[in-house]
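Here the complex is missing one protein chain, while the rest keep their positions.
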Amino acid sequence: MSTTTGLGQSPYSVQVGVPAAVLKAKKVRRRLDLTLWEKLYVAEIVRGLVITSKHFFINMLGFIFPPAGKKRKVFTVYYPEEKLTLPSAYRGRPVLVAHADGSEKCVACGLCEKMCPAHAISIVAAEKAPGERYPARYTLDLGRCVYCGYCEEVCPKEAIVMSDEYQGLAQGDRNLLRFQKEQLLRPEGKVKTRLYFVRRIYSKWNY
Amino acid sequence: MLADLIESLAKIVFIFTVNVGVFAPILGWVERKQSAVMQDRIGANRADILGFTAIGLFHSLADAVKLLTKEDFVPANANKFFHTLAPFIALVPAISAFAIIPFGGRYELFGREINLVIADLDVGILYVFALAGLATYGTVLAGWSSRSNWSLLGGLRASAQMLSYEVAMGLSIIGIIIVYGSLRLTDIGAAQENFFRWGIFLQPVGFIIYMTCAIAENKRIPFDIPEAESELVAGYFTEYSGMKFVMFWMAEFLEMVTISAIVTTLFFGAWHIPFVTDAMLLSWFSGFAGPNGAAALAMAVNIAVFFAKVSFFIWLQMTIRWTLPRFRYDQVMRMCWKMLLPLSLINLSITGLVVLLL
Amino acid sequence: MELLIFYAFCVGAVVSALLMVTTKRPVRAAMSLVATMSFLAGLYALLNAHLIAVLQLIVYAGAIMVLFLFVIMLLNIEEKEGKLAKNVFFIQLAGTVVVGILMVAMVVVMNKIGAPVAGAAVDETFGTTKAVGWMLFTKYLLPFEIASVLLLAAIVGAVILAKRRIDNSKA
Partner (left out) sequence: MSEISKDLHTEHMVINMGPSHPVTHGTVKFLATLEGETIIDLDVEIGYLHRGFEKMCENSTWQQVIPYTDRLNYVSPLINNTGYALAVEKLLGIDVPERCKYLRVIACELSRLSDHLTNVAAAGLELGAFTAFLYFVEARELVWDLIEALCGARVTVNYIRIGGLKNDLPERFEEKVKYTFKEVRRLWKDVDKLLTKNRIFIDRVRGVGAISAEEAIAYGFTGPCLRACGVPYDVRKAQPYLVYDRMDFEVPIGETGDNYDKYLVRMEEIQQSMRIVEQALAQMPDGPINVRMPQVRMEPKEKIYSRIDSLIYHFKTVIEGIKPPPGEVYLAVEGGNGELGFYLVSDGSGKPYKCRVRPPCFALTAAMPRLVKGRLLADIVPTFDMINMIGGECDR
């Protein structure tokens, strides 16, 4: 305590070596005492009621006469019937990209497995032909996945991307969340926008 | 004799249906929906029958089914007898308080004089206070018998708060009683036929005090300290579930209806439309409906006007509940004893003086 | 019909009063007293004394008994048997004798005075707020005022006693 006493005399700015003009302190306590009018409770309560009932009536009108192009004024979404438009950056469940013939693009290099912070990916690599690797088993434990998007970021083959799928991830049994290669494969056309997004964000501004 | 019995039975059935059958379940929905609209949300809208949702109205039905079939849990250490008794004690006064509130005027129908009130008691408004006093036991016993620290604290807070506010509430009403010279609610209602003799113009301070005390008595925000969920989990009904929980809940809603009805009767012209007397109504309707039809129509108009006013005050109470933060325990007591009580005494003496001088 | 209700209330009042006396659990006793008060209020109401009935409920059942209960809860008195439990037999005997004597006395007095008057015997305004108020502020004004002064004195005395105790405990 003794080291910090005397703070009242020397402003704190002196102690940290920053001039007071830089700190630009602004007092926020607008008034110390309430006026009698405010002390009576009633005025402020009425003001609060006016605000909330303003919201009430505007929203009621918004339900009865919705603004053009929308169903209602409040922006809550009726989830299963209506769905959000996801931004292009959105990271949903990771999926594997398939070639046109249905085989996976993945070459089982193991970068995603290595990078995954949650250790959700495990790959068993095999060779189709000499020098042509492929994942014999590709297990993605969605119970562990944290949707960080590192797998997509490190993949040198555009073989795994974050899709915009977010449904079907609530399961009673954890084993059902261990997705195998077959469950994860998506045709290239389905994740085209994401592939384009990934390619673009990494190249456009990097240098 | 038989006709009397039928008449009063009809009135009881009507009020009971309106209160327990219509208001209590629907208010649960109204509270959810109104708060949602106030807060830029949509609110309950999922429960449906054959795909028809009726803007969420079926939620009250679903709630009822859910709560009735829910396990009725009693803590191991609780005093089972009082734990079971408490919700009933809370609910019964809330239901029976409506008996003395007039919801219409006095009319001649088929040669019988019909007064639209279940019991036209001479002591009138005092009856409501008596019942409010009994309602305290519900919360106190619930808090005590649960054998939970939160419940006990809630019960203690509830008893102190409800006792204190009863005093100020009683005193705030006396002004109205002096002005109209009667305790009988039908008299007070009839006296407000003239728009400029509505209670709100004669006793504006009394209205504010009564409204405050009534909300405090009903233990709703900003006075919900006995159940303040962020402090005491749920206060005196922390340990209740299922049907018993619903009874506290219903008691709260019914009390809200009663408060609105009393405010309407005492301060907002009861069943009257401004500048329209019952005689005017009768003369308008008798033009095309005959004397009996006119009386029936006038009664219907009275009832409609009365319940419209009641609905408005329910809306107002809900708006207050969803707008304001809650007090602290000591602030509630200070407000009662140091602000409302002196204020109502001053109001009382000024009213007495004015009445005496005029 | 009315008589039946009257007797039902009577029986209720007596039974709950007995329960109040016999039970060893404080909260149960307090609640029995509340029940007695409520039944008494019902009796008053049936005797056309509506104001008294309501006041009985407001003041005794509504306020005073809540305070009783409040105190019992605050003190957190366990549901224990009282200290007198050892000599139950003698106490019961003594109680029976006392109650018996009282009963006999009551019967004698009743016979002397005659049966209680029926409700119809009083005039129309009996028991109305106006009538009671009129009596209170004219005929019985002095006793009324004296009672209020007495109560005030009691309140002041209670405050002083409570305050002194706190001061003492601090010192």
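All chains are identified by letter, namely A, B and C, in their written order; residue positions are counted from 1 within each chain.
Just so it is clear, a residue touches a chain if its C-beta (ideal position, glycine included) is under 8 Å from a C-beta of that chain, and two chains touch if they have at least 3 such contacts.
For clarity, every value in this text was computed on a predicted model and none was experimentally measured.
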Which of these touches the unseen chain: B:225, B:247, B:263 or B:305?
B:225
Residue among B:45, B:96, B:323 or B:351 that touches the chain left out of view:
B:323
Contacts from chain A to the absent chain lie at residues 1, 4-5, 7, 12-13, 16, 18, 20, 22-30, 34, 38-41, 44-45, 47-48, 51-52, 55, 75, 87-91, 109, 111, 114-115, 117-118, 146-150, 153-154, 156-158, 162, 198-199, 201-207
The missing chain sits against chain B at residues 35, 38-41, 149-150, 153, 221-222, 224-225, 228-231, 233, 322-331
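Everything that follows uses one rule, which is that only the chains that are shown with their structure count from here on.
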So the centre of each chain is just the mean of its C-alpha atoms; given that, what is the distance between chain A and chain C in Å?
68
Cα centre of chain B to Cα centre of chain C, whole Å, reads 29
Please compute the C-alpha centroid of chain A, do the same for chain B, then give the distance between them in whole Å.
47
In the complex, the residues of chain C that touch chain B are 27, 31, 34, 38, 41, 50-51, 53-55, 57-58, 61-63, 66-67, 69-70, 73-74, 128-129
List the residues on chain B that touch chain C in their complex, please.
79, 82, 121-123, 126-127, 129-134, 136-137, 140-141, 143-144, 152, 155-156, 159-160, 162-163, 166, 170, 183
How about chain A: which of its residues touch chain B in the complex?
42, 45, 48-49, 51-53, 55-56, 59-60, 63, 72, 74-76, 78
